[in-house]
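Of the protein chains in this complex, all but one are displayed in their positions.
And then chain A:
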Amino acid sequence: MLDVKLRRLFTLLSNVLGIGIESVLVNLSKGHAVESFPLLKEGQGQGQGQGQEQGQGTPMDSHRRSHSNSLLPFEICENSKPHHHHHHHHHHRSRSRFKSGQFDDGFYVHEANARSVYINDPKRTNENYEFTGNEIRTSSYTLLTFLPKNLFIQFHRVAYLYFLAIAALNQLPPLAVFGRTASLFPLLFVLCVTAIKDGYEDWRKHRSDRFENNRDCLVLQEHGNFRPKKWNRIQAGDVVKISADEMIPADIVLLGTSDQSGIAYIQTMNLDGESNLKTRFARQETVTAVTSESCGVTGVIRCEKPNRNIYEFAANMEFNGNKIPLNQSNIVLRGCVLKNTDWLIGVVVCAGQETKAMLNSAAAPPKRSKLEIYMNRETGWLSIFLFVMCSAVALGTAVWLVRHKQQLETLPYYRKTYLNLGPHFGQVYRYYGIPMEILFSFLSSVIVFQIMIPISLYITMELVRVGQSYFMVEDMDMHDSSCGLRFQCRSFNINEDLGQIRYIFSDKTGTLTENKMEFRKASVFGKNYGSSMPVPPAVKSKRRWKLKSEIPIDYDLMTLLQKEEDPSSEERVAAHDFFITLTACNTVIPVVNGSKPSKEDDGVVSIDYQGESPDEQALVSAASAYGYTLFERTSGHVVVDKNGEKIRLEVLGMHEFDSVRKRMSVVIRFPDNAVKVLVKGADTSMLSILANDKDSVWHATQTHLNEYSLEGLRTLVLASRDLSEEELEAWQSAYAEASTALYDRAIKLRHAASLIECKLKLLGATGIEDRLQEGVPDTIECLRQAGIKVWVLTGDKQETAISIGVSCKLLTPDMHKIIINANSEAHCRDLLVQAKARYGVRPSGKGQGNGKCKTIADLGKEEEEDTAPMALIIDGTSLLFDLATACRVVICCRVAPLQKAGIVNLIKSRTDDMTLAIGDGANDVSMIQMADVGVGICGQEGRQAVMASDFAMGQFRFLRKLLLVHGHWNYQRLGYLVLYNFYRNAVFVFMLFWYILCSAFSTTSALTEWSCVLYSVIYTSIPTVIVGVMDKDLSQKTLLQYPKLYGAGHRQEAYNIRLFWLTMIDTLWQSLVVFLIPVLTYQNSSIDIWSLGSLWTIAIVILVTVHLAMDVNGWILIMHVAVWGSIFITYGCLIVLDSIPLLPNYWTIYHLACSPTYWITILLVTVVALLPRFACKVASQILWPSDIQIAREVEAISKEHGDW
């Protein structure tokens, strides 16, 4: 669907702009990239505003979300109006229109695809076995299937297949290099460890499944009363009754609730993590047929096939001969909890695995770290080495066989035929002709050299990353004590990417700011209030409602409201309407704690406002502080407590917030029968529909709005209008038709809204402050010093964004500001070209951004982009890219979620630099998933961002430690780990290779087969992991003090191809030393193969261990234990292996250990092998010290002086 829309959009654009097909195609593929995120898919399609049915819009009334409505969880729809009955008609017509139309978004129920649920008749419902039961199974295995299924899944990994192939090769008789057990050991070891881990995880899932399945729920039974039933026995078609605070067992369509109007409040924490309450409605038609003990509803519900979109539901219900459409607001999903409602009764339409909650529980596709991608490239080189070595052995075999062709029968060490009398006499023994022998020689050398491909590295890396994640999670500095949130690692694969971030894309609200809205200023009827003065106690005591937050009250405004004289002055009325609008024009639900307040209760009753928009909550709280308390809200009316006097306002209709109008309006009938429309919205959308055009109030308000923006306040404009009877009627008929329309409902509603949202009287404006989070300026400063470019992508308007930019030190006075603020694409392009020319940005080829940045980075620029940037991103990509990458700071305003992802993708696809996106809301999900590293902030806006993120934390400032300290460490550690693993395995393989050259190319290994197998698994693995997890090149104090040390990650200092080749040369040298020194020492002696092999084993283990020890940056006790312990473990293993009389190497080690030659050979090997490396290390540190090296020295010196 998205695809089609994008294509249409692009065609349109290319027609307008005359862009070539090529760029359109390029951008289409970008669209595909976005499409792979399931949660976004539907939402973004709608976000494009292509005139599709949008449900009923979402009740968001904060302009920062202006573009994001379609991504919001759970729409709330008010559908209490009785339906017109000609929707049959509509339905058919719309269907036929769909057939001819080019898209099909599945919003309507097609008879062919529909599934029928017979209410309260589960038997009939399940006749066709279309539905699954309500039993859930998140576990993947049962006792029987565990072994085969687990093995099957495990062998999906390439590494294991490699292991398996090698082990299988080894089972062929001519290739049996190792014994059976020895060759299977590594594979079995890894398989067992993984299987035990998987088994344990699955057992836990089984346990929780069992718990879930055995919960009880009240189900309407045949006798017509509700009886408890286990969850796993519930079927589609069952009518269930849920009481307050109970969990919903399946996806159910509401039939009735304890509320007469059919409202139910639910908490969707388990689904999307949002803690606020959401409303769901039973259809008015069914509510009356349901009581708390019975359900008289019978009929059929035809609903769509199960799908994972939790924001949509399409079905219709046949009841009493009527066809009633059902949508998302009529369904309650499994996993939600019923709140503030005594009971609800509903019919199960999707059960068990088909519920949306279960369909959504799939894991996100894993990301791969950049280091790992490079590592795979080098693994390719290692495979080439492997191939070359095996070919060399094969070639050698060929030459040797040809030269000794005549002697193969007589050579004492190579007998190809049975020469003894007996049944086999004259037969050939394991000789398959020269070509085959060459092939077998190649294959058997693959077996011997198998660890050249460091398969164990993948397992080691996983272990190391788990360890690193443990330290990140346990870090006290990244623990948010205010809300008690720990750091979370949701992805284990990209820890090291944190050390190489070049771009940070940050959301503003909730990420840089606290997203705790506070009402600061108000402009009422052209007068500015809010230089918050202390409130006289007399005024304060009048308040009867205790709110969660205290709001400073402006005394002047308070007196204006309470002035007794002249109650009908224009200003007074405007102020009154202003607060009524604040109170009524929103979707906030008041939750009164405790029992209903009685008259004699003069204690303070606390009210908790639940709503999806923090702005609305702030406004309602503010109104309450001024004496207008929202007390009750149902679909039909609102009760406002005005200084103790309860006013009941009838809500005739509500036009919810949508991204096109950017405003919300509500039509209210006052007790005096006057009808008013109250509107609230973004200034841009409001100022154009005002009646009092450019009078004094208008000008004053405009000035105030600008002031507020400059102070960084979020502004909203409020207006109202009295409706005459004719206008009301006209609107009512339009509204009624629109709200029951099945097709183009959003457009029709918008049209209805436009009837009344015009010629409004300006009431005033509000300024809400969203304070910066603690430590944000410092963090941004620090990150900038570290060479990270911080981009802020916000939905806010330009002035607000700039003021926030200034206050968080993102923008400094010495910067040149480039503001791109265009209305058309052409204009925008011109501006970009001009800016480029002015600051001398040269066009750059793909991925060349870095070099160019160096020349002009100190210009320091700021770019403002305020247009419909979708077109900009499509058309002006290269322009924007050149300019933006040359800037230190980029702030993008009015950005929609999809555009956020687009900008991230622009940088990601055009440079090699790492990107990090950080955000807290649902509107950041696309960006978080697009970036190399996604960080979610667990803030006020639910857990959508966290769910999509790789790392989640409480506050923006933790980013500093996360990147500069943990990122740096992780990167350094893992980079070294990879290189060291390459070295460790290669040096061993090279050594085996040299020996094979001395054994007539016969793939003999002097080492016992067990030593070959255990080398990478036991002898040398433990210190690798320990050092990978715990080694610390610099203390965190130093890293935070010198943020520029982070540049080591940008320059890829810990791992790059040059280091790889240097390591390989070193490896070659070391392998030659470790091979040749024992050979030369024991030349002309009676040493046997097992003794020499034993010497080699120990020499190479000591060598690689000392090599590691030489590179350890900070020695702590556990490292000493691991490093030196591994040598002892090796000796232990050798002693055990040499104590088995059946093995040919029996007692070797004891013999060797007695001779001093053995020991001085080992010493010589270690020193000679490591001498060049050590000398080079010293030389490079003297002549070309790295930053890290200098910082280490600083650390050491100041430690000596006792400063630390």
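The working rule: a residue touches a chain if its C-beta (ideal position, glycine included) is under 8 Å from a C-beta of that chain, and two chains touch if they have at least 3 such contacts; residues count from 1.
Following the convention adopted for this analysis, contacts and distances are computed from a predicted model.
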Undepicted complex member, UniProt protein name, chosen from "Serine/threonine-protein phosphatase 2A 55 kDa regulatory subunit B", "proteasome endopeptidase complex", "Sorting nexin" or "ALA-interacting subunit": "ALA-interacting subunit"
Which of A:V639, A:I1018 or A:V1079 contacts the chain that the document leaves out: A:V1079
Which residue of A:N420, A:N673 or A:S688 touches the chain not shown here: A:N420
